[in-house]
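A protein chain is absent from this complex, but the other protein chains hold their places.
Chain lettering (A and B) follows the sequence in which the chains are written, and residue indices restart at 1 in each chain.
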């Protein structure tokens, strides 16, 4: 099941990357590249930092075609996407959770300590979006808007907690997934966000 | 021959990095660092993502001296470079093609699948320029202007196609190189570019 959700998730992420590229008037190639990086960049950073070679997507050429195809298709359907806004946010939230759980499992299989496993989950969940925003020259949105990265953290902790307590893996997946997607929906609906830290420009380090 | 072109290419890339640093009023150290990253960053990203350790330039200290030297020299000759604009574009185009073919070969030697080989070629060709623009806080130019990244893709496909058909390697190199540099010259001369995707700021994800 996680695999299907993953495929849907990288498609959604690729589309969000394509839209961001469109806001910067990039050409077709730029759209395809940003789509690819948004969808698979988080997992790439995770694999490289954990020393998990070969990097996952290099063993699954279908991921390359899927993300680039989704990016290019977005150029055609972008005008209709505002009407699909709600659906898009739900799929994006599912992707965040699926990415997080997959990232945790990669680090677990490599026998990393729990804090590193949590970092791996979060990295997989949010770094694609961060790379997308870096490539499009804007401050990472995932660190500023409604609860997003923090839900990735919560899900990673919940998943590892249930895992340690020996809860059946399917039930664990279902629980972590439902809680994560539910929280994300609640955060979007009621505009929940973390406290923001505002620090005015100092004279000594602008 | 590819080695000579590579040396010329990293020099040209280093100079383009130094000019970009100059536009941001960086100090000498910044100029040297951006020159180095522009010239060797694409290959570094490729090696790291493919798990190809040790990274190429760490085994060739001369590349470090060459790129840093070229960057610093650019500070002295920058005022004359506008007159060399045409030459610079040709050398830059040759670099793009040489980087692409070298990148493909690195991935081929590591037995990656064809789509990954193509990605490795493109990464080597364009990521130095992308890192340069990221470090200088601007949207990557290679994804917005005249055909550039897409020529890297075409050359990678042509090279692999001829390779698979068993064409003599020297002839393959010559053909891929000529077609690539030729296309790039044509693109610059007639301002050919890919369709641009423009997506206005949505209300839901600025």
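Here is the rule we use: a contact is a pair of C-beta atoms (placed from the backbone, for glycine too) under 8 Å apart; a residue touches a chain by one contact, two chains touch by 3 or more.
Owing to the predicted nature of the structure, the values given are computational and were not obtained by experimental measurement.
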Completion exercise
Given A:90, A:143 or A:167, the residue that touches the chain left out of view is A:143
Fill in the blank from the handout: Considering the complete complex, of B:30, B:69 or B:115, the missing chain is touched by B:30
Practice task
Could you list which residues of chain A touch the chain missing from the display?
Solution key: 48-51, 112-116, 119, 130, 134, 137-140, 143-144, 149-150, 153, 193-202, 204-205
Handout entry: Positions on chain B contacted by the hidden chain, ascending
Key = 16, 18-19, 21-31, 33-34, 44, 48, 53-55, 58-59, 61, 64-65, 75, 78, 82, 85, 89, 134-137, 141
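Here is the rule we use: only the chains that are shown with their structure count from here on.
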Fill in the blank from the handout: Distance in whole angstrom between the CA centres of chain A and chain B is 29
